[in-house]
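All protein chains but one are shown at their positions in the complex.
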Amino acid sequence: MDTPLVQVSGLIAEFRTEGGRIRALNGIDFAIPRGRTLAILGESGCGKSVTAQCLLNLVRHPGSITQGQIVYHGSGSGSGVDIARLSPSSEAMRRLRGPEIAMIFQEPMTSFDPLFTVGEQITEMLHAHDHKITRPAARAHAIEMLRRVRLPSPELIVDRYPHQLSGGMRQRVMIALALSCGPKLLIADEPTTALDVTTESQILDLLRNLQAELGMSIMFITHDLGVASEMADEVIVMYLGYVVEQGPADQVLTAPHHPYTRALLDSVPKIDAAPGTRLNAIRGMVPTPDQMPPGCPFHTRCDAFIAGLCDRVLPDLWPVGDVRLSRCHLQAPGRAA
Amino acid sequence: MTDAAIPAEDPATPRLAVLSVRQLTWRKFRRNRLAYLGLCVLCVMYLMAAFAPFLAPYGVRETHSQFARTAPNWLHFIDENGSFHAVPFVYGLRQGMDPETFLQSTIRVEDEKYPLRLLPRGEPYLLFGLIPAERRLFGVDAPGKIFLFGTDTRGRDLFTRILYGAQVSLTVGLFGVILSLVLGVGIGLATGYYGGWFDSITQRVIEMTQAFPQIPLWLALAALIPPTWSSIQVYFGISIVLSILTWGALARQVRAMVLSLKTSDFVRAARYSNASTGRIMLRHLLPSTFSHVLVIATLAIPAMILGETALSFLGLGIKAPMTSWGLLLNEAQSVQVIVETPWLLIPVVFVVLTIISFNFVGDGLRDAADPFAR
Partner (left out) sequence: MWVYIARRILALIPTLILIMLVSFIIMQLPPADFVDQYVSREAARGNTSVAGQEEMLRQQFGLDQSLPVQFVSWVGGVFTGNLGISFTDKRQVSEIIMDRLPATLAIAGMAFLLSWGVGIPLGVYSATHQYRAGDVALTGIAFVGIGLPDFLLALLFLVAAFYVTGDVLLGLSSPEFVGASLSWGKVVDFMSYAWLSVVAVAFTGMAYIMRVTRNNMLEELGKPYVMTLRAKGLPERVVIWRHVFRNAINPLVMLFGQVLSFLINGFAITSVVLNLPTVQATYLQATLLQDTYLAGAILVLIAMTVMLGNLISDLLLAWIDPRVRYD
């Protein structure tokens, strides 16, 4: 098994607020395989965006990475570089952003500087990482990237401003921008949430094709189970800053172990359900991070709650079989499942 | 297959409190320490003004002609021999020749000490203009004088004059703003809602008033106030002058908000349920614009206070026997005067404090009133 592209271990991120220190991430472990897609699945507030930001060391005051490692093995130097150890504004970190790891964001409308043309935004990135590139070469490269993301008339689009493009086109531009320096890892933070379903499906197709062409890894963040099942090879499910389940996508999403994953799957409306069937919502509400429940974070909403155990002891992320992990007392080793 | 209802008493679900918008706004405002500080300072200032006669050791027109241009005569706890007095005192004063400059001036007599008296009888006055009273907060027995901030060229106690001056300086701005508010909000609501030629003409008029340079217009209008008007008439005249230029900006803001709210669902719902235009304007549109209007008004007050101070400083504003901080500064216009009697500039501190406090409060209100701002 070749080494994963990125290995995250024990990652803890905290935010200092008026109410005290809040942990957004409580010791996350996962690995991003080479050339494949890992999906991070979870509701709003579970910490998935923070995880993405940690990978690019973009977490800023009042938040910070307080513990853990993020080892990136992409740049060929043997043991890899620990991103968590680098200062966010350091030159070493800056050089990783773009040529090694790139990110696309959720809101294409507000994620661009409105004062610069699309082409200028791409060529600026190229210049920042290769000082010697000439203007015409950079422009040509930008046009080529726009062509790669299947934009029509890229030589015209290159001189357009973001507000002159539609949402779908803007998202394609964002992808072109992210890929322009040939990164080995693309982090996609809910890239299709703000788009209509037709455009969404086109963007997802595009991403899959590009991955096949370029052989890059993708870390895909989403709250949409359908999107996750379409895109992901591996899935991790997060809840309140913890990883609660992990495994190959086809297994986790069809035969989940963790009660939370199970509840999520149950809540998706089934097309073949009889009309008038009630939707299954997960009871209760997600606690705010400053009111973390003791023991297992999910126990307040869990159907399989075991009094005296689940509200006292935090379950470890135990292996279930060869490739699955689950943070639930029901899957504790030695316990009959 | 669980029921989607929220359980009544789930120990893990946090209790949620329900607060009105006003309570939420107040809480957020309080967290802004600068704004809260500003509010406290303003409360102190306004209380000072309201209780001016009680707090002042002397009457506002009381002159001590022997002691013109006297430096501040402070309270001391430790006397010239180094001994401590539990009750602070002031030294006696008398006119004499200053041994160094050979000029006639007021000198301190170290043998005479006048202890501080609390609630002594003084010149009778009317508290709030209604309640007759005689006692003041503090003072010293005659012939001692307590000039905490010194006296002016006519021998009037500056501390007293500043307290009375607060009454004018702090309220002229308020009247001006209220006038502007009434005019501005009323016209803004009307033009925004009705539109049409009424709106176009009003917009041109407002544009014109805003193209007018502010200070020159204030000066020109203030110069118009006849010298024969009484002090009180001048006071209201100045308020009107100050408000003439600011109602336009308010009207434009309100109009912009009305325009965007006019097509919103809740206004349409009100119209369809046959609400009268007046009701729509008062009960629906007005509350939505309220927070913005409040912020603008709060931030307009310091400009007005500054305007009145400037006008009075130039002699075009408040007239005697009323007094304002600007008018007090009018006496401190020449270098000669300031060098000889620098304490006459003390009103500057009050002006600056007041304006800064209003700015803090306005900023804080603006942040607090928008619950979705970061």
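Note that the chains are named A and B in the order they appear, and that numbering of residues resets to 1 at the start of each chain.
Here is the rule we go by: a contact is a pair of C-beta atoms (placed from the backbone, for glycine too) under 8 Å apart; a residue touches a chain by one contact, two chains touch by 3 or more.
A quick note: this is a predicted structure, and the numbers were derived from the prediction, not measured.
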{"item": "Sole contact to the chain not displayed, among B:V87, B:L224, B:I240 or B:L282", "value": "B:L224"}
{"item": "Hidden partner chain, touching residue among A:E107, A:D233, A:D266 or A:D316", "value": "A:E107"}
{"item": "Among B:G92, B:G165, B:G184 or B:P302, residue touching the chain not depicted", "value": "B:P302"}
{"item": "Residue numbers in chain A that touch the chain omitted from display", "value": "53, 56, 58, 89, 94-99, 102-103, 105, 107, 110-116, 124-125, 128-129, 161, 163, 174, 177, 181"}
{"item": "Hidden partner interface residues of chain B, rising order", "value": "204, 207-208, 211-213, 215-216, 219-221, 223-224, 302, 306, 309-310, 313-314, 329, 332-333, 335, 338-339, 342, 345, 348, 351-356, 359-360, 374"}
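Basically, only the chains that are shown with their structure count from here on.
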{"item": "Gap in Å, rounded to a whole number, between the CA centres of chain B and chain A", "value": "55"}
